[in-house]
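With one protein chain withheld, the remaining protein chains of the complex are depicted in position.
Labels run A, B and C following the written order; every chain starts at residue 1.
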Amino acid sequence: MTDIPAFKKKIINDPVYGFISIDHPLVFQLIEHPWYQRLRRIHQMALAQLVFPGAVHTRFQHSLGAYHLLMLALQELKNKGIAIDREEETAVKLAVLLHDAGHGPFSHALEGKLVEGIGHETISRMIIRQLIPTMGSQMEMALAIFDNQYPRRFLHQLVSSQLDVDRMDYLMRDSFYTGVAEGVIGYDRILKMLTVLGDELMVEEKAIYSIEKFIIARRLMYWQVYLHKTVLSAETMLVKIVQRAKDLCRKGVPVFATPALQFFLQTPANADIEHPDFLHYFCALDDEDVLACIKVWTQHEDPILATLSRALIYRRLFRLELSDHPIAAERITTFKEKCLQAFPFLDEETVDYFVYSDTATSYAYNPADENIRVLFKNHQVRDISEVENSLINHTVSIPIKKFYICYPKLLLERIR
Amino acid sequence: MTDIPAFKKKIINDPVYGFISIDHPLVFQLIEHPWYQRLRRIHQMALAQLVFPGAVHTRFQHSLGAYHLLMLALQELKNKGIAIDREEETAVKLAVLLHDAGHGPFSHALEGKLVEGIGHETISRMIIRQLIPTMGSQMEMALAIFDNQYPRRFLHQLVSSQLDVDRMDYLMRDSFYTGVAEGVIGYDRILKMLTVLGDELMVEEKAIYSIEKFIIARRLMYWQVYLHKTVLSAETMLVKIVQRAKDLCRKGVPVFATPALQFFLQTPANADIEHPDFLHYFCALDDEDVLACIKVWTQHEDPILATLSRALIYRRLFRLELSDHPIAAERITTFKEKCLQAFPFLDEETVDYFVYSDTATSYAYNPADENIRVLFKNHQVRDISEVENSLINHTVSIPIKKFYICYPKLLLERIR
Amino acid sequence: MTDIPAFKKKIINDPVYGFISIDHPLVFQLIEHPWYQRLRRIHQMALAQLVFPGAVHTRFQHSLGAYHLLMLALQELKNKGIAIDREEETAVKLAVLLHDAGHGPFSHALEGKLVEGIGHETISRMIIRQLIPTMGSQMEMALAIFDNQYPRRFLHQLVSSQLDVDRMDYLMRDSFYTGVAEGVIGYDRILKMLTVLGDELMVEEKAIYSIEKFIIARRLMYWQVYLHKTVLSAETMLVKIVQRAKDLCRKGVPVFATPALQFFLQTPANADIEHPDFLHYFCALDDEDVLACIKVWTQHEDPILATLSRALIYRRLFRLELSDHPIAAERITTFKEKCLQAFPFLDEETVDYFVYSDTATSYAYNPADENIRVLFKNHQVRDISEVENSLINHTVSIPIKKFYICYPKLLLERIR
Partner (left out) sequence: MTDIPAFKKKIINDPVYGFISIDHPLVFQLIEHPWYQRLRRIHQMALAQLVFPGAVHTRFQHSLGAYHLLMLALQELKNKGIAIDREEETAVKLAVLLHDAGHGPFSHALEGKLVEGIGHETISRMIIRQLIPTMGSQMEMALAIFDNQYPRRFLHQLVSSQLDVDRMDYLMRDSFYTGVAEGVIGYDRILKMLTVLGDELMVEEKAIYSIEKFIIARRLMYWQVYLHKTVLSAETMLVKIVQRAKDLCRKGVPVFATPALQFFLQTPANADIEHPDFLHYFCALDDEDVLACIKVWTQHEDPILATLSRALIYRRLFRLELSDHPIAAERITTFKEKCLQAFPFLDEETVDYFVYSDTATSYAYNPADENIRVLFKNHQVRDISEVENSLINHTVSIPIKKFYICYPKLLLERIR
């Protein structure tokens, strides 16, 4: 490749790590690609900024951050004598940069809703595949790593496992931008303790306390931030708004939208995602389209769409109650009845837009998933959840499930 | 006022200061107002995020941050025996929260361009005036403070002067979010050294070095960040895009836009800003409208609008050259000629959309503006620029003016 | 009290919290007292600096830090309507400032060894009592709070419990100075969630995750820092050095020492601590005496004292092996035999100076001690260890006990 010598290293300022280096022309080419630049317009934490105003960072920064941690991890592994060739190194960097490329507007909050039934990993895979013709064999290897088809499994595990650079970056970054200092983890220490045995990623024994801290930090961030009741309220309202806009479109009611958003509002659930239009419009769509249109919808003639849109934009959010136990059916019924009285434009069929109940679940550590292996000095390997005296035991490995009900605040007064 | 006892203090997480307290119902009412919530959708640093990806923070956070610093400043002054009554305290808080409310999309970058010829302070004033009927006498006093009509001038100086909480917050916050650690200032130290003599705001003698550092940090942020050549390029391109969209509208060419943006694209320069529509549409307009529409314009049939829009959205920015000396006229002419060859859809009249030259100016310290007074132990008062051994002398007080030319990168190759 | 108006608030720079305010003349008087100034010369983390070179901070800073957190806690409680009068406020501040005043050289590392059989709390109490005549009724109340004799128990709990400001400061500060970022806790969040019910200190329900994080951080700091095997080695060697110096003194061998250290080297175990000399010499003794003398002892004619002293000063530390299981008696015997061969100046009686075995124990949370109570929204009160889904369950509440053996490194080669 003749242009490598000509490539001048780039550095990017990052408030979390200081500087991030771009040291390979393919990596630079990818970052400059419109499909990667699009991540600048997708917030990392969806609507969490309505509670944590600082949390306005984007998938663009997060992906760069994960790439930075990957570089540190690769350096450590190479220092420990693990052979990683230049092609593998570039490929795994491309894989980590693209791991979130398939996220649509508001990431998880709208995942499977706006683009019905399709998860972001499916689309990330489509994007990687599309880039192979122009970016060559390294991108092909990146796809294999992403899909866990590459024989050296630790490369996949660095990108996607319970101890991947994705999680390390989002915990650090989300903690930094929300101001919730408690999410801070010892990422540099964990990275220094990574090792590889038989192509599997492990941590050395002395990292156990840092790993515990990492898992506990993640647990804390879930319940204190990601599933904060006001955040959950805003994000479920966003889902309702999109559903209503889709319903109206299907009924032929005109709904203002950018072309990209229009495409997905009108796409039926069982659409052919292989059609070229799909990826074209998907890669033109981001948070901006959705927010700009919801602002317009605050003036829509459909009172359901307009009321929901105003509530979100003006931050008059519904009340959301979290509970360890299922919400009693009568309680839901009572709220719906009051709601029908309060909002005459609702009926039996549409009252679910304003009163709804569901569950939120989180695992601190899932022993059934790509798990965290500890390599002991005596060469034993054990899952972190099986280490003696470890915190990561049954308590932490059981998913926590919470139940919630969500409804307009004014109903509360009517019920009391 | 009967609802004060019922008011429960709110706290807001902020990554820069930890927690920000909302301790008064009027302050809370203002923050909840849609006109204040709108600031969530205006980036503090316009397009600086194209160079500093972390710099995606908003005017919402900045205004809250300035309010937080104001609270600390008021506490210090009261500790030093300066009498400030509860009404003044609330009024100055309202004033600082609203000091940026009149910013339109992309703040300074588009100021006077989209809403032609109108500065943000004029609109902030209109907004404050509109809020008086619902928020009462404190808002009236806030307007007097904002307009420097209130007799106790130090309240105005806290909100707007060369040592105001606005500057302190934006230096701290912009430094934090860009990752340019050098912009950090000793805001806590400066605040502890504030004092008031004869209703004028001053700093105590021992704050001199901190003030120097503050002014030097501002100077550094200007040239390293705010006027970074790539940032300047992006922001001038944004101006060109808006101008082109306006031109097309005036010629009757349809341009996709949200209703609020449509209003301003079609408003002539000498419009009546007192017409109720003006403020209605202004307060519905933010960065989202502009960005979502520019994305749509990347497919517009007008090649000028489409090319500029694509260059911005896909980050294929024009090259901008900064110089200490005026750009030679021949150089500009040469670029324009090459440009006309390279882009056949341009003509003499429109080539200025692609090749343009202008100046950027910044003052580190402007001795003619609301200046910084130092109170010496011997009760003398001197301007910081007149203090012996001080750095803030003629060098720093002279505005630095730089000249620039901006053009598509491919022209460079044609010229060499 | 006539001198309060004349008292000018002092501020002290602190790298952890920014500024610490001294706002009461009695507090200032106490900090200026030689007995408080002495804490400048007692390292907070004893010999941990041999592993974590940054950890050279002192009990002086820690006590000021705990006092700062106490001020924040009192402010929060008063904001929540808990009545705390000015006298109580001053008394609890004095109590927290003095909570560590009874620490001798190298705090816990030498506690009960140099001053045989006497814990630091006994001496703190003696010091407080001595200060009553000059500092009046507030100091008397401080003693009652310190001794948990004051009826409003939450004041004692702020100073001494499993959620006291002492622990919060040392976790923050030790984490800061060691560079072990993982010890960082959300102290500001915890403080904001403190409340009082029936004179007992509690935390609000929503603090649960922060409390978990606090307890886990403490657990991590214990095993990663405080009981780090090299730190433990150095601190047990320090104990051996002091024991040897005492032994020599008792045998009449001259040992160089400052007068204060000489006093304690020669004081028998059952000495009368009420004798005025005791407190006089104790308050003249700190880390400097011990270190300066150990340096001199590197040249002592007794080879045991000289060898141990050199090993510590030149950082040729003994190897310490930690184990989850008791050290086998044969292993200890083998090491002792090799040691007797390697160091001919040792005999059966003195070989324990070079080869020794013991245990180290730590509780993450001790449900039998002053425990942490959670106040639920439904007004229930539960111990943190009994909260559903909480991590602070049996695993964390069981003390972890580790066994160790310590011996000169060269023995290892002889045994292999």
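Operating definition for what follows: contacts are C-beta pairs under 8 Å (C-beta built on N, C-alpha and C of every residue); 3 or more make two chains touch, one makes a residue touch a chain.
Computed from a predicted structure; not experimentally measured.
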{"item": "Residue in contact with the excluded chain [from B:Val16, B:Ala55, B:Ala95 or B:Ile216]", "value": "B:Ile216"}
{"item": "Per the touch definition above, residue among B:Pro15, B:Gly186 or B:Pro408 touching the missing chain", "value": "B:Gly186"}
{"item": "Hidden-chain contact residue, picked from the options C:Gly117, C:Gly136 or C:Pro259", "value": "C:Pro259"}
{"item": "Contact footprint on chain A, counting only the chain that is left out", "value": "9, 11, 18-19, 79, 188-189, 192"}
{"item": "For chain C, the residues touching the chain missing from this view", "value": "12-16, 18-19, 32, 34, 37, 40-41, 49-54, 56-58, 60-61, 64, 176-180, 256, 258-260, 284, 286, 288-289, 291-293, 295-296, 299, 313-315"}
{"item": "Those residues of chain B which, in the complete complex, touch the missing chain", "value": "180-182, 184-186, 188-189, 209-210, 212-213, 216-217, 219-220, 223-224, 324, 388-389, 391, 393, 395-396, 400"}
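Everything that follows uses one rule, which is that only the chains that are shown with their structure count from here on.
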{"item": "Taking each chain's C-alpha mean as its centre, the one farthest from chain A", "value": "C"}
{"item": "Chain centroid nearest the full-protein CA centroid", "value": "A"}
{"item": "Chain A and chain B: spacing of chain centres that average the CA atoms, whole Å", "value": "32"}
{"item": "Chain A-chain C separation of Cα centroids, rounded to whole Å", "value": "43"}
{"item": "Where chain B and chain C are represented by their mean Cα positions, the distance between them in whole Å", "value": "50"}
